[in-house]
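As you look at this complex, bear in mind that one protein chain is not there, while each of the others sits in place.
For clarity, chains are labelled A and B in written order, and residue numbers in each chain start from 1.
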Amino acid sequence: MTDNLEQLINDAVEKALAGDMDAINNIEDRVTRSKAKAALVKAKREAAKEQTEKSSDENSIDSSDVKQDLTINENIAELLIQQFPDDIIKELSSKEHIQIQSKNWLIISKYLRDDPACLFDSLQCITGVDLGEESDLEVRYNLHSMTHRHAVEIRISCLRNKAKVPSVESIWRIGDWFERETYDMYGIEFEGHRDLKRILLPEDWEGWPLRKDYEVQETYHGIVVPKVKEGWE
Amino acid sequence: MGIVKGDQMVLNIGPQHPSTHGVLRLKVVTDGEIVSDIEPIIGYLHRCFEKHCENSTYEQVIPFTDRCDYIASMNNNFGYVVAMEKLMEIKVPDRVEYIRIIMAELNRIASHLLALGVYGLDVGAFTPFLYMFRDRERILDIFELTCGARLLYNYMWVGGVSHDLPVGFVETVYGFLDYFEPKLKEYNEILTYNKIFIERTADVGVLPPEVAISYGVSGPNLRGSGVKWDLRKDEPYSIYERFDFEVPVGEGTVGTTGDCWDRFYVRMLEMIESAKILRQALKNLPQDGDVHQAIPKKIRPPKGSIYQRTESPRGDLAYYIISDGSPEPYRLKMRSPAFTALSVLNEISRGWMLSDVIAILGSLDIVLGEIDR
Partner (left out) sequence: MIVDWLIDWFPTSVAWPGLTFVVVVILCAIPVFVFIALYALVAIYGELKISSFIQDKVGPMGQGVGLHAWRWGLLQPVADALKLILKEDIIPSSADKKLFILAPFIVFIGAFIAFSALPFSQTLIIADMNIGIFYILAVSSLGVIGIILAGWSSNNKWSLYGAMRSAAQIISYEIPVALSIVVVIMLTGTMSMQGIIQYQSGLIWGFLPNWLIFNNPFTFLAFIIFFISGVAECNRTPFDIPEAESELVAGAFTEYSGMRYAFFFLSEYANMFVVSGVAATAFMGGWLSPIPGMLNTPAWGLFWFMSKSMFLIFMMIWFRWTFPRLRVDQLMDVCWKGFIPISLFNIFGVGIWHLIVG
């Protein structure tokens, strides 16, 4: 972003804070406008914080001294909280990621892709994580925007024995394969996926290999499968 | 194309087939010569990379990354060590950074040479393939000189590199560059501007930028569609911000932007840019400095996770590393650029002919080792 644009946005935000919303709405370039809106949200939040003098807990980081990309992340969290107050789990979110509930994930993802302040047009990666043999599974989405050049990480956790997450295949096409891979390794079912089946492993493989409690099947088509640890030692 | 609908036939291309670039199987539904649907079936080369990583220490992961994209092992090492160093907040000496850049760019040239040569083979030109392999051999010789290995290097370590540069290395690389740069003209003459080659690749398999982004296609394939996005420039890691180079994009010179020819030619231009970076790096390479200085005794990153992207020859290579404070990664996920590139195949090759599918597949430059992991 050039200094010129930053200046423009700053001016607009100041005017908007004084009550003149048209200053932002009159910006012609869509991208700049959305940036200005994001900046406005941030400014308003800071103002609110100063007023209420809330004791800042661990998760609401003072944004003055964090790095640029993290601030953007915060902004997006703020936007999401405004739009979907029930779905964001604030306590579990940090400056690096946003924890959300799986129920409305499809709507949220659509919002993330289409909202001018977010425009996350590219789904970088879907990572499945097993949080431990007794705990839940988690799906982590790394999103990136080619327009704003910012990134965000979304985390959704799901129950181990009833792992279900809405599919974002219709939002980002690459979701198709990434979700199949996560399903393949963790057995997380992505609801609404057209053709959810194993991708890297054979279709008749048993179990979900990257879960921490995975037990290798004894034989596969009559071939004895060596146990992982035995293979190592 | 494909106005008349006849009976459809299912054709299995691969896993053993001359031009599937490894062990890929394509389930192709054809109507005569015209392809109406493709389902790539992968996993024939699955070696449980991510499961292995959870059972080995952080150092032991590096040789596994070699074996993912075996055409550009240096770049895979690079991505991993950059991620690890960011996670552990290690600052590596300048000399190490320069050595890494030199190796990564050399490997990028080698990888592109292989991709372009094999692409020639895919469309039936045998000779450019041998020309490019002849020159790739020189790069492999340089790697052999440096670390003793020609394909799987295990060269970059967390905090440093395994060996310092050998005596006479800089001169050898200069010699290679002086030899290599004029050769690009030869490649262009025999392949790039060949009339038949243009007929075969121009306007074929057009990948529009928005489709490319939605499919997560990255690297030269994305740039071939005219999107100026290169992590080395846009999100510089290591010391790439110190170098002056261009990001070539496809312009539809002989056809439509984003066709096979553009993807091919972007790689050709990238080799020139890599050579440029190499010359700058060789010029500024610090003369002394211990390459083992910053290597930690024990690799035990603090609790936390990192998602680090780097630009491999095939595109956006990322590692998602979750550490729980133990010497073994809790979870290590590799985001492979070839995986996303292959997923777009069905989208852009429906309606083309069987020969074009081979041409499109070749132009995406996939490496099955990286797709299947």
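What we mean here is this: a residue touches a chain if its C-beta (ideal position, glycine included) is under 8 Å from a C-beta of that chain, and two chains touch if they have at least 3 such contacts.
Everything numeric in this text was worked out from a predicted model, so none of it was measured.
Visitor: Would you mind listing the shown chains in contact with the chain that isn't displayed?
Guide: So, spelled out: the chain left out of view touches B.
Visitor: For the chain not shown, which residue from B:8, B:36, B:127 or B:326 touches it across the whole complex?
Guide: The single option touching the absent chain is B:127.
Visitor: Just checking the interface: what residues of chain B touch the absent partner chain?
Guide: 9, 11, 17-19, 33, 120-127, 130-131, 134, 190-191, 194, 196-197, 199-200, 353-356, 358
By our rule, only the chains that are shown with their structure count from here on.
Visitor: Where on chain A does chain B make contact in their complex?
Guide: Its residues touching chain B are 96, 121-125, 127-130, 140, 142, 146, 149, 153, 172-174, 176-178, 185, 198-202, 209-210, 228-229, 232.
Visitor: Which bits of chain B are touching chain A when the two form their complex?
Guide: Going by the criterion above, the answer is residues 42-43, 46, 48, 50-51, 54-55, 210-211, 213-216, 227, 229, 234-235, 305, 307, 309, 316, 318, 320, 322, 331, 333, 335, 339-340, 343-344, 347, 372-373.
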